[in-house]
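Every protein chain but one is kept in place in this view of the complex.
Here the chain labels run A, B and C in written order, and each chain numbers its own residues starting at 1.
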Amino acid sequence: MKLEGKYTYKASQQVVWDLFNNPRCLEKAIPGCKKLEERGPGKYDAILKIGIAAVRGMYSGKFEVLDPEPPNRYRLIGEGSGTPGLVKGDGIIEFSQEGDSTMLSYTGEVQVGGLIAGVGQRLISGIAKMMIKEFFRKMKTELKSLK
Amino acid sequence: MVGYRRIVVKVNGVQYEREVEPRRLLVDFLRDDLELIGTHVGCEHGICGACTVLFNGRTARSCLMFAVQADGAEVMTVESLAENGKLHPIQEAFREHHGLQCGFCTPGMLMTTYEFLNENPDPSEEEVRKAISGVLCRCTGYKQVIDSVMAAAAEMKGK
Amino acid sequence: MSNEDKGKWVGKGMKRKEDLRLLIGRGNFMDDIRLPNMKHAAILRSPYPHAWIRGMDVSEAEKLPGVRGILTGEDVEKMSKPFSVGVPVPPKYYACAVDKVRFVGEPVAVVVADDRYIAEDALDLIKVDYEPLPVVMDIEEATQPDSPILHDNIGSNIYSHRLFKYGNPEKAYEEADLVVKGKFLFPKYGSTPIETYAVIASYNPYNEEFVIYNNYQGPFVTHFLVALALGIPENKMRWIVPTDIGGGFGTKTGMYPYIALIALAAKKTGMTVKWLEDRREHLLASSTGTDRVTYMEAAVKKDGTILALKDKAIDNTGGYIRPPEPGCAYRSTGNHTGAYQIKDLDREVLVVGTNKCLTAPNRGYTCQELYFSVERLVDMAATELGLDPAEIRFKNFIQPGQFPYTTATGGLYDAGNYPKAFQMALDIIDYKKMREEQQKARKESKYIGIGFATVVDPSVTNIAYVTLALTPEQRAKERPKSGSGESVIVKMDPLGKVHVIASTNPQGQGHETVISQIVADELGIHPDDVTVSDVVDTHDRVYSITTGSYSSRFASVGTNAVVYATRKVKERMTKIAAHLLEANPNDLELKKGKFYVKGSPDRSISIRHVAGTAHWNQAALPEGMDAGLYASSFLSMPTSKPVDDLDRVDSSNTYGFVAEAIVLEVDIETGEVKFLKWASVHDSGTVLNPMLLEGQVMGSCIHALGGTLYEEFAYDENGQCLTASFQDYLVPTAMEVPKIDIGHVETASPLTALGSKGAGESSSMSVPVAIGNAIADALSPLGVTIDELPLSPNKIWHLIQEARAKKD
Partner (left out) sequence: MKPSAFEYFTPNTVEEAVGLLEKYEDEAKILAGGQSLVPIMNFRLGRPEVLIDINGIRDLDYIKEEGDDLLIGALTRQRDVELSPRVQEKCPILAEAVSFIGHVPIRNRGTIGGSLVHADPSSELTTVICCLDGEMKVVGPPGDRTLGPEEFFLTYLTTSLEPSEILVEVRIPTLPQNTGWSFVELSRRVSDFAIVGVATLLFMEDGGICKEARIALGGVAPTPIRAEEAEELLAGQKITDALIVKAGEEAAEIAEAEPDYHASAEYRKDMARVFVQRGLREALNKVRGGE
């Protein structure tokens, strides 16, 4: 499914860029993230515990930042798998200064596979979007905590 | 046995005492532990209705209950309908009107009809349609099932 | 038989014998079988539609208490061979993925454990290292050279490709006034019987023999294929089918890879292994009908005469191709021109692979795909020519006086009266009045549509058709194939009671009942005096590669076997009676259980006495006669011949007819469809049991209703199946079923003993396009046309919006 959105962060573009490259902040903001380890520059291993209602599962995943153009844009790819299924994402995140704020826009595509895709298709799109919203919202909290 | 629970359950009037693992589905308990194989498994997620039994007098999907939940309960399965070598009027009607072909959904159809006609002895065809819509049948196209239920209602009312 | 006994039971709605066990919960289905030392299997399935298997670690799973062994792709590759299939370059299709997975749900390993719960626990502990690959999901894209390739050894995704020409289409095109064209998409839907697949297998390493219980639809050609894959002679593999099968409709012919898989699991673990497919497995990975893209055009004259058809059809058999495919593309060859006198044809046929679940026959076996294009095109031609869709059909029908009629493609239509049957359907819906109501309704912005389908319903396939996948030159190098035989043994016990041993292997069609009716009539006895064992056991039944329940065979070839075997028994009884009465056998008649010498009512002998003599006093039998009293019949239809050099074949042996007339209303706000009238008229030859026939017709109508409006195996563009539960794969319930008025026209088949033809698939072929035509008719004022299914409200709504946008 295709996803896109825009968020405004009250900070300079450089600060927001750093925020979105800070493993500790990402760890806190990624929904269900229990552990995020940097295995190389821009490469992360993650353990996620994601639960919606009774559908809970542990996922192990990998994230990678590709083609970084600080502080303007990067491409983020990630994939995870767990007992309820597979998730794969590929998106571009772009940052631009607008006054004293930074506008973040993202476009991307998420693929969901395995068990959850076959028996839970009805709510997948909504829940995926909800989790992405939650991530960007929590990053605002992280931004405040950095200040 | 660690983790197992002792349950006492009355099925078709017979009391059984068994040890079951909590996760054991009621339908597996009926079929495998009690060898009451008349109840069938068709989807294990509550849609097809083949596993429908009466649980404390009301229809329930036995694939959506755990055997442990039947502790102290009364269960009725398709095996309880015919008595003393005589078919129940519902069964007779299904035979008379060709309300079954492969017979796999039939236990669900019969138990659903049993509860329905108890609650609504004089149904309209539309009510019958709705009542059996919780059981999926791939053979009949339902027409003759509906005929069967209507006929059973007429027969049972006459008595 | 005297006249008073004749037809006493056949033709009546006799109640079913089968019901007496099924109604009380004492059916004998696969899951009811308990064998000593039986363990339970669960299958690990691929979450990826296309991926290399780079490694697999089963060590954790093996350690789980209760696990008895694990079979992996590596084992399967060592222990078996790929299934053979009749295409020039076969893919390597094993019972389990070996190095690569090609659709979501493909088996990758089997766990055998003490119970299914533990087996499923163990699946979670198996680690598979997949390397995902690009997928191809679109049928036409799959034919392109740059699309991802599923099988490297084939080099493309095209499993089968043939060109056919019949008659002189070029000339027909010259004579035509108009060419009508369309592109049609037929979806992937299936049968989803309420009982899923099931296999119990055991292996004896000392005599190297497998015993396998399964709910397959016959031994069919697949017993041979499984033996070949397992590398054993057929007589080392015993298949036993239980008395009751919970529905089949074609889907259960796709089961045999699992028979091989569980057999291998049994061989590896040394256990008796039971596997019961669960619903999710069934919806992901059992088998479905084929989805098809068809480009079809018709060359027509102004008066509506259809001169020629030209089509290109591309069938999708998914990640692999397995027998009876590529039958999907060739099965309907003999009836390709349907009910019409069309002499000239140009065909291109492709069978391709995509990353979807595999296919097998599905009630109607690709006739619904065929007729969806033919009958839509007939309507489109009528619209373009300003003709009534009923009129154009009457214009082109094969006429009653033309039977037996040989079609351009080699089909030999045995009997029929198409105009009469269609007229009956029109009368039932009161066609003229409905057209008036439609006009009235349109003025009130209500969208009523009337749709027809008039189709030929082929039954009893001739296995010859599968060789159409080869060119005449390729075929010439092989031995020809043909046949449709079915076997029955009839025996009479010393008390004069009859036991019929059949292997027509029913899945709910009521063969026990109909066989009893037939035998009772033939012998003048009561059906209760007939016991029928109608199941397959390959070790003690007489069978061949045509044996089983598929392609609506029973009412034609099955009943033939029953009648001929019974008549042979009767002939022997007559000879014995004549011998005992010292009369000429030709002078005897059988009446009310006794043989009488015609004209001498005092000279008689009872059936029981004759039967008793055959068993108890064999010395009293006529000289040279076998002891006991039994006979068998195993005849193929004489019309079942190999494909000829011009690619013509009588692909089925009897041909019924269906006329569907449907009136419906489309709610253009929501896209929902409401049925107002529905007439379904059938010619299935002589009716054997009207009650059972009604059941078959209703079942086929509603199965097709499902495929037309509700059911689809849907995939996202990444190859994930979205409909792996009954919450999303929508089988119609009683609430979705409208009132259907069924009518019959009986034209007896000259090829069958009783004049009957098959009826089990019937409306499954005609309903999808009849509904499609009706919806197209309803929405024609809006500029909406229908060329694909299923027609969900969402789809119809979008079609309406698109048409509006185009108009604006």
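By definition in this document, a contact is a pair of C-beta atoms (placed from the backbone, for glycine too) under 8 Å apart; a residue touches a chain by one contact, two chains touch by 3 or more.
Please read these numbers as outputs of a predicted model, since none were measured by experiment.
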item: Touched by the hidden chain, restricted to displayed chains; value: A, B, C
item: Which of B:40, B:61, B:95 or B:143 contacts the chain that the document leaves out; value: B:61
item: Touching residue (missing chain; options C:68, C:279, C:511 or C:677); value: C:279
item: Touch criterion as defined above, residue of C:143, C:533, C:606 or C:727 at the omitted chain; value: C:727
item: Those residues of chain C which, in the complete complex, touch the missing chain; value: 116-117, 120-121, 124, 278-280, 669-672, 710, 714, 722-723, 725, 727-728, 730, 732-733, 735-736, 792-794, 797-798, 801
item: Chain B residues touching the omitted chain (full complex); value: 3, 5, 21-23, 25, 28, 44-46, 49, 52, 55, 58-61, 63-66, 68-69, 112, 115-116, 130-131, 133-134
item: Interface residues of chain A (partner: the chain not displayed); value: 51-57, 83-84, 115-116, 119-127, 129-130
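Everything that follows uses one rule, which is that only the chains that are shown with their structure count from here on.
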item: Interchain centroid distance [CA atoms averaged], chain B/chain C, Å; value: 30
item: Whole-Å separation of chain centres (CA-atom averages), chain A against chain B; value: 49
item: Of all residues in chain A, the ones touching two or more other chains; value: 119
item: Sites on chain B at which at least two other chains make contact; value: 45
item: Chain C contact footprint on chain B (complex, rising order); value: 21, 23-24, 31, 36-45, 47-48, 50, 77-79, 81-82, 87, 91, 94-98, 100-107, 110, 128-130, 132-146
item: Interfacial residue positions of chain C with respect to chain A in the complex; value: 47-48, 104, 124, 280, 283-284, 716, 718, 720-725, 727-728
item: Footprint of chain B on chain C - complex, ascending; value: 13, 15-16, 18-20, 22-27, 29, 31-32, 117, 191-196, 244-247, 249, 276, 278-279, 507-510, 691-692, 694-695, 697-703, 725-727, 731, 733-735, 737, 740
